[in-house]
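All protein chains but one are shown in place.
Note that the chains are named A and B in the order they appear, and that numbering of residues resets to 1 at the start of each chain.
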Amino acid sequence: MLSAADLGALWLTLKLATTVTLLLFMLGTPVAWWLARSRSRWRHPVSALVALPLVLPPTVLGFYLLVAFGPHGPIGVLTQSLGIGLLSFTFPGLVIASMLYSMPFVIQPLRNAFEAIGERPLEVAATLRAGPLDRFFSVALPLSRRGFVTAGVLGFAHTVGEFGVVLMIGGNIPQSTRVVSVQIFDHVEALQYGQAHALAGGLMVFSFLVLLAVYGSQPRLRSF
Amino acid sequence: MGDTIRIRLPLRHAGFTLDLDLSLPPRGISALYGPSGSGKTSCLRALAGLDRVANGYIAMGDEVWQDESRQLFVPTHQRAIGYVFQEPSLFAHLSVRGNLDFGHRRAGRPSTVDTQAIVGMLGIGALLDRRADALSGGERQRVAIARALMSRPRLLLLDEPLAALDSARKAEILPYLARLHDTLAVPAIYVSHALEEVAQLADYLVLLGDDQQVHSGPLPPMLARLDLAAAFSDDPGVVIATTVAAHDDTDHLSRLDFSGGQLFVARRPEPVGHALRYRIHARDVSLTRVQPEATSILNVLRADVTGMTLTDTPAYLLVRLQAGDTALLARISRRSWQGLKLAPGVKVWVQIKSAALLG
Partner (left out) sequence: MSCRLFKFLLLPIILALTTLPASAGSITIAAAADLKFAMDNITATFRKAHPDDSVKVIYGSSGKFYTQIRQGAPFDLFFSADIGYPKKLARAGLTASTPRAYALGRIVLWSAEVDASKLSLEDLVKPSFDRIAVANPQHAPYGERAVEALKSSGVWNQVKGKLVYGENIGQTAQFVRTGNARIGIIALSLALNPAFASRGGYATIPTRLYKPLIQGFVITRHAADNPLAKTFAKFIDSASAQAIFKHYGFARIPAGTAP
């Protein structure tokens, strides 16, 4: 039912979403932590910046990335001087674009979770000899694991559903930037409705099952 | 151990100024007593390093925790303290055992900490495998105290640990705290605005008044000071340290000796020589000019009137008395004061209706 190209697009999409989610966990967690706890005057500008992809159409992000990735753009100049060429139409370029695009969906739940912990458990941990990093890993992380699940699911799902940005900087290259959403779009444009249905339907069932698994595995919020 | 705790904290909040300069004894429980907003918790948080008070100085013996003149500030996790917060603050993601082990492990699981004894003393042996959120408020607070003790603190800080509990829970925990007082070598600072808890637990009292004045000293003489009577006006009275001297099994009485005389109480189970603390409320003390002969009152002492102060209620006065080395307070009516022609220096007989055992 699914062609090799469709399977390739599916696999690429999963690879992209997984990579993006993991990278966003690594980079987004410190940002979310800082946003949740800092009283710096830079907190609000940074919050606004992080939330920007929520309100901007993907085309804005795609357009700026296309210009920035280009040979005369700031990122393009940098990547060329590093000898890695241009990021547009490449998988790493797609990863960076998707990270920007999905950033608020990971950082915001993490930030909420960190804020919900409050100061007290961390103070308690400090009085019990736990240093700052220790406090983060032994108290903040386990207490905010629901936030991590939410952030992971949203970041992953949002990356899978990404279309506009990919279309603008992806170049639709098989195995590299042709993700499922683009593949479905192409099928529709090329009037291959059968294949479009197979892929779109499959994606819908997959997404539903992932969300079902996540909701099913979450214990009810305890009243404590 | 055995090092004086030095605290110099210029506390400044909006509309609030308090210059704390305290030297607390290296053993026993020191109470920080005062109304809400008097700076008690601020002081405790500064001691723990949870807040950094500008120009503060804090030292535990020769170990300096904060000295702003040297830009020195030891972070909380490097201070050997145990802290019990007002509301039970167990880690929700850990079992009781996990909570207890949290600080114990980070202190290096010292062999000098007898975890069994701590668990036994606080009566939490049956709770070890429970989830933290499956405990009652009182149980949680007992676990929190045990958790603090297991991290082998050099100083135990208790921030109104009973305030968030109802009176039944308070009554449940107070005996554990009293036991703590008797068995622990670790000095503790106990923040409270409940005179009953302070009288029961504290050896040393720091009084933070409404007037942003600070008075401190050993608990018994502090409670007997007339100039501080306003701070204790809820329930004036003294605390006396006694020793079990003899038992009378015929009348089922025990005789307790203290420096001002003797006290007879209902038969105590403690052996002769055992120390007991008693609180004598001023309302339970009456005075006579002549020796009462036909009276049901068991405890009658000879004492000198050393002072008098007015109380909130115009009909009553608070009289300070000295019996040997022990000071007592009596609440009598203004009319009695005039009728008995009482004045400082007058010798009186003191009748004690009852004494409340503490701890």
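Just so it is clear, contacts are C-beta pairs under 8 Å (C-beta built on N, C-alpha and C of every residue); 3 or more make two chains touch, one makes a residue touch a chain.
The structure presented is a predicted model; accordingly, all values stated were derived computationally and were not measured.
**Student:** Quick one: which shown chains sit in contact with the chain that's not drawn?
**Tutor:** A
**Student:** Among A:88, A:108 or A:159, which residue is in contact with the omitted chain in the full complex?
**Tutor:** Checking each option in A:88, A:108 or A:159, the one touching the absent chain turns out to be A:88.
**Student:** If the hidden chain were put back, which residues of chain A would touch it?
**Tutor:** 57-59, 66-67, 69-73, 76, 85-86, 88-89, 161, 163-164, 167-169, 171-173, 185-186, 188-191
As a working rule, only the chains that are shown with their structure count from here on.
**Student:** Counting in whole Å, what is the centre-to-centre distance of chain A and chain B, each centre being its mean C-alpha position?
**Tutor:** Result: the chain centres lie 56 Å from each other.
**Student:** Which chain B residues qualify as touching chain A in the complex?
**Tutor:** Those residues of chain B that touch chain A are 48-50, 75-78, 81-83, 85, 87, 89, 91-93, 102-103, 106-107, 133, 147-148, 151, 157.
**Student:** Chain B touches which residues of chain A in the complex?
**Tutor:** 120-121, 123-132, 134-135, 138-139, 142-143, 145, 222, 224
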